[in-house]
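Attaching a single structure in structure tokens format; questions to follow.
Complex shown without one protein chain; remaining protein chains in place.
Up next, chain A:
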Amino acid sequence: MDAKDGASDLTSSTKKKSRRPKYSQFTQQELPACKPILTPAWVILIFVAIGIVFLPIGFASLFASEHVVEIVNHYDRDCVPPNYVDNKLAYIQSSKTNKTCIRRVTIPKQMKSPVYIYYQLDHFYQNHRRYVKSRSDGQLRSKSNEKKTDTCAPERYTANGAIVPCGLVAWSLFNDTYKFSVNNKQLGVSKKDITWKSDPKKKFGSDVYPKNFQSGGLIGGAKLNSSIPLSEQEDLMVWMRTSTLPTFRKLYGKIEADLEADDIVTVTIENNYNTYIFGGNKKLVLSTASWIGGKNCLLGIAYLTVGGLCLFLAISFLLLYLFKPRPLGDTSYLSWNRSAPGGHIY
């Protein structure tokens, strides 16, 4: 009996021993660690470093932006014939009025090819929820999904069947057209590669052809050639990439020729798209692009401002540290010394 007790005692004591927590740096919270401290030197170094990095980037982007030549032509107001000025809606909604409009733009600086042609709309809310969701990506991708129009309300089907491409986005496709000529010489507008490369490959099927499009009661925007598959309808693909903000540009095409300074480009505009009803603007933009894209001074200025500010902060902190130094670990700042003479009260 006793022996048994002894044995059980022994086991229980070894069992107890194992209850001691095992040592590891993690459980004892003693992992090696770096404990960076904001010393004055570091503060100044960081500010200077930001300044040193930011200023060149700012200059570079400003420089790049300056190199971009951008011409913006606001045409919707001027393209309305004088007799329709007070009734622009009637002008645009009537099928009988002449929508052709000639604009002349002077090239201020040489524009190296490619020159990108954009149309810009203002106050057009492509980001409206009802609008954004009114499309069927599945239908666009493949012929087999032709009937998938449940997200496309209210442009889902006509009496003849499902609309391809369905939905409000496609239905409201932009339908102004531009033709360019310099010195009476026609300029070719390339519509190749104005979309993201993945669009024709993966998102718009080569077996999907427009069907019942713009054949319902209400005509929205442009019509599509029903013999060309969607994967080649570049304007549609561009339009279907809904914009973030109510002011947006979309690529119309490219001019694959250099435009010289002081050239006068004649643009023949078919002014079809109705922005008059909601007071939107239409602009034609010709622009070159650099490594930062289009003309964009904002970023350069912002970079320069922040870089300059940081250098200024570096200097001001340097001065502060010089005139009002606080030695690292100055014990007079400790709360229990503050009430004592020589302590810092604040």
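Here is the rule we go by: a residue touches a chain if its C-beta (ideal position, glycine included) is under 8 Å from a C-beta of that chain, and two chains touch if they have at least 3 such contacts; residues count from 1.
As a convention for this text, contacts and distances are computed from a predicted model.
Asks: What protein name does the UniProt record of the undisplayed chain give, "Phospholipid-transporting ATPase", "Adenylyl-sulfate kinase", "Transcription initiation factor TFIID subunit 5" or "Guanine nucleotide-binding protein subunit beta-5a"?
Replies: Cross-referencing UniProt, the chain left out corresponds to "Phospholipid-transporting ATPase".
Asks: I need the residue numbers on chain A that touch the omitted chain, in ascending order.
Replies: 2, 16-17, 19-23, 27-29, 31-40, 43, 46, 50, 53-54, 57, 61, 114, 116, 118, 120, 124-132, 137-138, 141, 153-155, 168, 171-172, 193-194, 196-198, 202-203, 218, 220-221, 241-251, 254, 274, 277-278, 287, 289-296, 298-299, 302-303, 306, 310, 313, 317, 320-321, 324, 326, 328-331, 333-337, 346
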